[in-house]
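What follows is a single structure, and I will ask about it in a moment.
Removed from the display is one protein chain of the complex; every other protein chain stays in position.
A and B label the chains in the order they appear, each numbered from 1.
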Amino acid sequence: MSEVVPPLQKNYIANLVKKGKRIDSRKLDEYREIKITPSFIGNAEGSALVELGGTKVLVGIKLEIGEPFKDTPDKGVLITNAELVPLASPEFEPGPPDENAIELARVVDRGIRESEALNLEKMVIKEGEHVWLTFIDIHILDHDGNLFDASTIGAVTALLTAKKPKAYMENGEVKIVDEWEPLPMEWIPASVTIGRINEKLMVDPNFEEENVLDAKICIVFDDGNKICAIQKVFGVLSIEQMKEAVKLSEKKSSEIRQMIMEAVKGEVEKHEKRKGKKQKNR
Amino acid sequence: MSYLLKEKPKKLINENGLRLDGRKRLELRPIKLKVGTLKNANGSAYIEWGRNKIIVAVYGPREIHPKHMALPTEARLRCRYSMAAFSTPERKRPGPDRRSIELSKVIKEALKPALFLERFPKTAIDVFIEVLESEGGTRVASITAASIALADAGIPMRDLVAACAAGKVDGQIVLDLNSAEDMYGEADLPIAMMPRKKEITLIQMDGKMSIDEFNESLKICIDACDKIYEVQRKALIEKFKV
Partner (left out) sequence: MKKLKGDEMSKYPKIGELVVPGQKISSIEAFSPGKNAYRENGYVYSATVGNVLKDMKKRVIWVYPRKENPNLTATGDIVIGQVVDIKEKTARVKIIGKIKPKRVLFKNTFTGEIYIANTSKEYVESMIQIFGVGDMIKCKVVGSTSYGLILETKGENLGVVYSKCTNCGASLKLKVKGKEKILYCYGCHKTFRGKKIASDYGRTVLFK
């Protein structure tokens, strides 16, 4: 479908953008409303529901104990998986992840891995034998554009609120105690997606805009103002546009980071309460 | 959080007749039902049933692909029940397994009698069910939400479909089993029905029950379905009033 609509709509959107306007009456550098609900799933060690305008993304963190990779015996394992579930959009089909899902998962993974947000060296129980496997599962529930940012916000929030039990080695076996601690998070990455129509750049393109964009790029910043990942999704950008995009995303990423911090404040307390209740249930 | 408390609790119902989550024998978990929660779908519903969190989307009637799947005289109803990787205490591998394929089938058969499928020949109606968090009884919660999502999509229906489970735990008949009772209880009996004509559209059972116990379970299930029907009706009225 999306390949048919553009010609009829592109002029309309492009003309608005030329005047600095958007179809949903935002400014070019304005995000849609971001709503973050941390700790949405009780069964997950950490989770977050992110609503970015009409886009809805649910991210869950699951922890397991397993073997490290051979080449990094002193590091925990981080695995990111994205599901474009067919209820989110008529364009998503059931079946194994397609290239879009894999790209999405890898971009989110890269942002978190490259920024060293999660200190994987502290996720080791016994070097070379037992480490924590951290699964980040991204579930797209409703697709209204800009899945990259919503997923990164969700993954980071979920990691920040996640708790793991203490584990140690005893007589060659892993023992787990009922004492929960937060994951060793050190940085807070935030991603900003920027679209280009003709000469104009805009942040957070929605679904209709994404369909007619000339180029889309996703830039991830950590909180030391360093770029930690870039993914050009499609299209071309000139050097000037690229520089402008980086500047724009630096500004926007700090705003997003503040929202994440706001959302996870006081989550620690709630988590304790919930955990207590859950154990009573069992 | 799956590493702890794996063994079976000694008692699922305590001496005061209260269950592990503090409910009485014939008490439903709290149900929250919201209509039209997704933007893209033709119809959608979100249900919180205890700690079960399920979202359902309906697409269609739409052109069927591949074309040879089309039925000449009626619409093909397709269901996809799937669980998110983080929905269970142990991480579930994404993608369909044998259990979800079977559940997709029985949910489809539970919803089918309520629809006027013959009005849309050669098309498909797709029902997508995503279990975000599970705590026992996801199939009945899915059916309850799916029938609301179908109504929200404006698809003509004979009746809503309400569903509930009963079972036998510690020798007693209880309503609406949670995951521990499902796992360690003696029997589980999920039922879906069209409340108006009291027609049962889904019934499954596993475990052991005497005929008397079965009859009692059936009766409390039917009563519970009437209650759930009220919840469904209220949710629809709430959404569409003015």
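In this text, contacts are C-beta pairs under 8 Å (C-beta built on N, C-alpha and C of every residue); 3 or more make two chains touch, one makes a residue touch a chain.
Keep in mind that what you see is a predicted model, and the values were worked out from it rather than measured.
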| item | value |
| --- | --- |
| Per the touch definition above, residue among B:E48, B:D159, B:D176 or B:E213 touching the missing chain | B:D159 |
| Which residue of B:Y59, B:F86 or B:F128 touches the chain not shown here | B:Y59 |
| Chain not shown, touching residues in subunit B | 40-43, 59-63, 72, 114, 116, 121-122, 151-160, 194-196, 232-233, 236-237, 240-241 |
| Interface with the undisplayed chain - residues on subunit A | 1, 4-5, 7-9, 12, 23, 90 |
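We take it that only the chains that are shown with their structure count from here on.
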| item | value |
| --- | --- |
| Distance from the mean Cα position of subunit B to that of subunit A, given in whole angstrom | 30 |
| Subunit A residues touching subunit B - in the complex, by the definition given at the top | 40-45, 47, 54, 56, 58, 60-62, 64-65, 81, 83, 85-90, 94, 96, 135, 137, 139, 141-144, 165, 176, 178, 278-282 |
| Sites on subunit B touched by subunit A in the complex | 1, 3-5, 9, 20-21, 38-41, 44, 51, 53, 55-57, 59, 62, 80, 82, 84-89, 91, 94-96, 126, 128-130, 132-135, 178, 180 |
